[in-house]
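Just one protein chain is left out here, and the rest sit where they should.
Chains: A, B and C, in written order; residue numbering restarts at 1 for each.
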Amino acid sequence: MSKPLIRVALIGQGFMGRAHSNAYRQAPHFFDLPYDLDCRLLCGRNRDVLEKTAATWGWSEISTDWRAAVARSDIDLVDIAVPNALHAPIALAAAEAGKMVLCEKPLATSAEEAVRMAEAARGVPNFVWFNYRRVPAVALCRRFIDEGRIGRVFHYRATYLQEWGNDPTRPPGWKTQRAEAGSGVLGDLLSHLVDTALWLNGPIREVCSLLETFATGRDVDDAVMLLARFANGSIGTFEATRYAVGYTNCNAFTIHGEGGMLRFNLEEMNWLEYAEAAAPRERRGIVRVPVANPSFWKPGHPIGYEHTFIAALADFLFGLSRGEAAHPTFEDGRETAGVLDAAARAAAARAWVPVTI
Amino acid sequence: MSKPLIRVALIGQGFMGRAHSNAYRQAPHFFDLPYDLDCRLLCGRNRDVLEKTAATWGWSEISTDWRAAVARSDIDLVDIAVPNALHAPIALAAAEAGKMVLCEKPLATSAEEAVRMAEAARGVPNFVWFNYRRVPAVALCRRFIDEGRIGRVFHYRATYLQEWGNDPTRPPGWKTQRAEAGSGVLGDLLSHLVDTALWLNGPIREVCSLLETFATGRDVDDAVMLLARFANGSIGTFEATRYAVGYTNCNAFTIHGEGGMLRFNLEEMNWLEYAEAAAPRERRGIVRVPVANPSFWKPGHPIGYEHTFIAALADFLFGLSRGEAAHPTFEDGRETAGVLDAAARAAAARAWVPVTI
Amino acid sequence: MSKPLIRVALIGQGFMGRAHSNAYRQAPHFFDLPYDLDCRLLCGRNRDVLEKTAATWGWSEISTDWRAAVARSDIDLVDIAVPNALHAPIALAAAEAGKMVLCEKPLATSAEEAVRMAEAARGVPNFVWFNYRRVPAVALCRRFIDEGRIGRVFHYRATYLQEWGNDPTRPPGWKTQRAEAGSGVLGDLLSHLVDTALWLNGPIREVCSLLETFATGRDVDDAVMLLARFANGSIGTFEATRYAVGYTNCNAFTIHGEGGMLRFNLEEMNWLEYAEAAAPRERRGIVRVPVANPSFWKPGHPIGYEHTFIAALADFLFGLSRGEAAHPTFEDGRETAGVLDAAARAAAARAWVPVTI
Partner (left out) sequence: MSKPLIRVALIGQGFMGRAHSNAYRQAPHFFDLPYDLDCRLLCGRNRDVLEKTAATWGWSEISTDWRAAVARSDIDLVDIAVPNALHAPIALAAAEAGKMVLCEKPLATSAEEAVRMAEAARGVPNFVWFNYRRVPAVALCRRFIDEGRIGRVFHYRATYLQEWGNDPTRPPGWKTQRAEAGSGVLGDLLSHLVDTALWLNGPIREVCSLLETFATGRDVDDAVMLLARFANGSIGTFEATRYAVGYTNCNAFTIHGEGGMLRFNLEEMNWLEYAEAAAPRERRGIVRVPVANPSFWKPGHPIGYEHTFIAALADFLFGLSRGEAAHPTFEDGRETAGVLDAAARAAAARAWVPVTI
């Protein structure tokens, strides 16, 4: 009995294009998906690279014209993995053409764009690749919260620490140019922290912040620090930076609640740290729990970065077959964009501002 | 050849009174001090406890009248280890009486008080017990900074995490009452973070912040979050709380600079973590360095909380003999009070404010 | 320009069959291999499962007759991923048929078998899947050793700690039956430790040991402890067990030499710990170095268990194209089998015995 087919056009062939290609190839190996996937079309700017990438990952066709790609009648799903400034035009076109739309994070380069994209995508299945929601340990956090293990939350604390901003030998790229990226760490790193926070701890009501550019002549933010008040009464600090010398890619958060604590660090992505407030004093402490996704390998056999994309794609497809939206949707992406927008406004105003979008 | 004698009156017999008593007893064991110490007088509110504490720690006399104690001609040094609201009156009286004055942290309950105390103490040797400056690993941070290993600083990040606010079985004490403590975590915990920050990273120019009280009916702050701009161009986050479920007493900071990273955590107080930005990629990472103060025991033989007080007292006395002020002085304590003052004003103003005191 | 084709028959469809299937699918995605791979035939005992597994991973044909499979003229490479007792018969048949032979670890159920297999395979490209040699951090250890960073070695210490032996709910499997597995932790876990040790620290001359079975009625060893003298003068301890409550899959080793220390733990497989003996005292400690294989993802983006198989396959194929054997070969597997043999003899003799095979 054959499964319904989904014909995919992937726009983008950089680092993210590779991560997505891998997801399309690997999801059927680890999950009994409700659909067959047809890697139909890979779209990018550089034809030479495109041919090689398509051959490596098994994309049937290539194109350097995303507008044509999005318009093709033999494409069911458009996946956007290009620099941020192109997210909105491609997503709007794809949604208008009635395609399912998957979009890399951050959803947009501004809250206004995000609002338009979320509206446009209402009629089609959509998804934003905030991949870290699919780290098994992060998902277990959400489960513990839902089970009431944390209870009333007091503190949320998140940091995304990278150091490459301090590396003078690193060649420039689109991520440090406002025209292509829209922002610096705000969209690149803080967006991840905010997406996870909104998922685990609910809406943010107001923020104050500071944006800083350390490099000379750069037109995007190299670092951002944020204080926040959540709707549930908890308070939070966020920090994202490319100048955290000592850290390669440390995406970490801690939640302190009446019932316990949760702590995660992408550097140890196969582990969750948990403290139970009610444990007897002599056995109370932080438990380091190994967390696995049994769809991949047995417990004790670590998974890596790429598995978050594979699991995200699987969730999207399972949701699709049940008629349910997998999170995070464009609507969720819009909410994150609203917090980023408030962060930028607060920095400019040098004061607390409400989240309004 | 006998050494000059210093006759000490210790005001306070609580937890801090014990820590100071221990310092007077132990400093001569581990350091060849330039003075003999005479533990002359222990002063406190409760006579029964006072007798027992004096007997245990070898204080020659006791008194329940600090004013009389401070006025005695046979006292050279007044050490203040009582609830915060009494710091100023005792210190002012002691300074006026020409005594050396050592004062527990925070120096005062307000910046105004701190200013008056710093002025009054100008003519006498003085010192504030921000004991964590004497953790060997913290002192090594300062040395690395002075040696230029960190260079231009980008980020300073500090947290002081305790959980006892969430413990419903804990009996109330003076630390949660404004009349005695002046503030909550602001003076109790944030003051430690700020003192260390000012010492290691220089003055703070402006801050924004949030103060929160989680407990019902409490008139002091249970948590504070702070963003800061330092005079050296670096930016910082500070968080202090009594609601960090999972942590007993986690006083930690990280400094990221052009040349490297420094990281310290009181929970691992015999270690310093250091990353060197210029190390070759395949050997670059965070080094965990065991740090000892050889005046105590050999490397690998951990010291504890109390040794920070012993080393602080020794430094004060060595400084005294050389005619140099040991840090932190009342002037340093005043500077910290100025930052705490700005933190409170910023929280009220819901905006960035300059540090003015 | 097309590449030469290698037609693969994989014998085995359990956990290891999946890990190998994944390697065949993924190696071409991450490496520009010198060969095209044809996943021609999947061979196993259970036809129903076989069909499903073949469909999932894209094997063209299935078979339940490994003898026929190995004899087929349209197969170039036989990959053995079945219970240990079948390794020898399949490998001998495959080698006799002139096929390339890849074999799961341990190579054999006895040293005698291993000797015969190594002899038989001399004329064909061969390889043993001791996958952990391809952990980037383990490979970096070898590089540091080759560069002379460790110098004269004093100590080698390795543990492989699992806890599932203590889990009464776990269903029995072939790994605890002598008829299928040949041994317990000796072949299953100690073999990994020994393979890594021989690679990093050279031959073992003599051992003493203890084998223990904790479970009632089990005919294989649940735990083994080993003392060893290496040819290079260093001494070592090895311990492998399924009764290490608290650990899921902790494969770890430490090497102490005149020049420094190396430490690895599979639980943190993206990191290597290194200490440099000559570092200045105040910066000397254990450095935690993030280690990546750039063929997969960027530094800071963790890889997992499966990537060790992918990289091993790629190394085998690159070696093949250059006419060089990728390590570990059957000859290396035989050397490990010789140490396991000595371990069993020493346990029986209750005395030190030389490694003789």
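The criterion applied here is as follows: contacts are C-beta pairs under 8 Å (C-beta built on N, C-alpha and C of every residue); 3 or more make two chains touch, one makes a residue touch a chain.
Here the structure is a predicted model, which means the values were calculated and not measured.
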Decide which residue listed in C:R25, C:R116, C:R205 or C:R229 touches the omitted chain of the complex.
C:R229
Out of A:R45, A:R67 or A:R288, which residue would touch the omitted chain in the full complex?
A:R288
From B:N22, B:Q177 or B:N232, residue that would touch the chain that is not displayed
B:N22
Of C:G257, C:P302 or C:G333, the residue touching the omitted chain is C:G257
If the hidden chain were put back, which residues of subunit A would touch it?
140, 143, 271, 274, 276, 282-291
Interface with the undisplayed chain - residues on subunit B
15, 19, 21-22, 25-26, 28-29, 56-57, 162, 248-249, 266-270, 290, 296-307
Pick out the residues on subunit C that sit against the missing chain.
154-155, 157, 159, 163, 166, 208-210, 212, 214, 223, 225, 227, 229, 235-237, 239, 241, 243-247, 254, 256-261, 263, 275, 277, 286, 349-352
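Criterion: only the chains that are shown with their structure count from here on.
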Could you work out how far the Cα centre of subunit A sits from that of subunit C, in whole Å?
36
On subunit C, where are the residues touching two or more other chains?
290
